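One structure is given below, represented as structure tokens, and several questions about it will come after.
In this view, the complex is presented without one of its protein chains, the others remaining in place.
Entry: chain A
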Amino acid sequence: MAEPQYTVASDSETTGEEKSSSSFPEIAIGIDIGTSQCSVAVWNGSQVELLKNTRNQKLMRSYVTFKDENPSSGVSNQVSNELEILTGAAIFNMKRLIGRVDTDPVVLASKNLPFLVQTLNIGARPFIAALVNNIWRSTTPVEVLAIYLVELRSMAELQLKQTIRNVVLTIPVSFSRFQLSRIERVCAMAGLHVLRLMPEPTAVALLYAQQQQQLVHDNMGSGSEKNALIFNMGAGYCDIAVSATGGGVSLIKALAGAPIGGEDLIQNMMQHLVPNLENQSLIHGANEIRSMALLRVATQDAIHRLSFQTSVQVDVDLGNGLRICKVVYQEEFEKVNQKIFEKCESLITQCLRDSKVNIEDLSDVIIVGGCSFIPKIRNLVKEICKAKDLYQGMNPLEAAVCGAALEGAVASGISDPFGNLDLLTIQNTPLGIGISADGNKFAAIIPRNTTMPARRESLFTTTRDDQTEALIVVYEGEGSKVEENHLLGYFKVVGIPSAPKGVPEIDVCMDIDASNVLRVFAGVRMTGNDHPVAPFMEVRMPTVDDGHGWCAEALHRAYGSALDVTTIHK
């Protein structure tokens, strides 16, 4: 068996501050790991430059093939034909699956991918495997992405002729903190230190801030604050941001996002073309993989062409006597995917509402990502924002990685004599964070769209007389009930003095620093006394690992409501 290409470093090793000894600051590269494509960019001293692989590609397919002794990825792989890649040995779409349990709808919708995604519907990690020489070889999304990043890193090191340690990665807005911790793990395995994880549209917002700043330098811009809406939809995720930009500062006013993207469009179209797809698509071996790969490639190609023409002829032989021969119209495509487009609309509306920016005050509407070529998407964004035109100044497939590279340069302390790096992003929290209180209700302590760094706190109290312990269960999300949110961790506050219920004050404080590290503090005091009765708790979250779906249930089984807390309304 060949040596694994990555090293399993502990997470903490890479989070420590390592200062470069040389006087020249070590530069961080920007990486955009997309569901479908990846790219790397770096500040080259005067501008952002995208790095190319040996096949001269700036955008590389996101997949890892387990065919030979050593797995190889879309960075180095010489195969260009999509069908040659999708033999069952190639694993892709991992950004959609990472950190998700097998009851997650996104995982369940991935079962007709041309490799094995096995679910037992118990809230544990799905079983993912590649077909290699008629053997299902198991892997995980983390492993696949780590192998990919190892190749990406060596490609960058070869070209930049220096060791790369620090990276800024773009991530979807809707990623939970557990998913972020998996991405950090991926980077640790690839020997990379994560300087920043940037929600994709905020990376685009930073690029926009730099472009506006340049206009001011060239005396072509007004220099006043500009509000922009950024709509970013790729293969896996749809993310939206509203930013206020001025003087090189990009202030994120609101974020919204969901795991919907081009992949859903493909799934819906495949189901439209083959009505009983569920029965056809159960992956048992090479034959099903072959037909699913053929159908996927044909569907993807049809969707691409429907961006530029009103109808397209699909003609594909899936084997087993099943042949699809059909003309598909643009309206048909839009109707089949109506729900996806409606979800896009509601995300934009929600983001605008949260940002408190009026539509009339939007200076620019920016649309990027692989789905930005779809006419329906362009139209719906324009319609909601009442925009005549969309912003023209960016390459829709490169904007996010360019923003990440800018952040990488700024965060590495690089300065530019022409002021092109006089930039600052002020991020905010895409999801609310709170605890379970008042009987399984989600009591948000840091609400969604709070500017980071942030520190907020709330007071809670006991629900029973003489309750000496309280269970603090921390969740992240938007649901009003805790079950609808992601569990981040839990701990017990002990040593509460015996008192009637409602008397002790339990102060829960949450702190998010500028690098998005969440710490939860808790302390107890009795009314009228400023001093805490016991040592404080300080817990870095998330603390739960795989199988986190079970923890909440187990806690409930073990303790019921005995250690519950309730909010003190002041």
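As a convention for this text, contacts are C-beta pairs under 8 Å (C-beta built on N, C-alpha and C of every residue); 3 or more make two chains touch, one makes a residue touch a chain; residues count from 1.
Here is the rule we use: contacts and distances are computed from a predicted model.
The listed choices are "DNA 5'-3' helicase", "J domain-containing protein", "tRNA (Guanine-N(7)-)-methyltransferase non-catalytic subunit TRM82" or "SKP1-like protein"; the UniProt protein name belonging to the chain that is not shown reads "J domain-containing protein". Here the missing chain is touched by one residue of A:Gln118, A:Asn379, A:Ser415 or A:Ser498, and it is A:Ser415. Within the whole complex, the absent chain has one touching residue among A:Ser46, A:Asn379 or A:Thr451, and that is A:Thr451. For chain A, the residues touching the absent chain in the complete assembly are 224-225, 244, 246-249, 251, 356, 410-411, 413, 415-416, 419, 421-422, 424-426, 451, 453-457, 459, 505, 507-509, 511, 513-514, 521-523, 525, 530, 532, 536, 538, 570.
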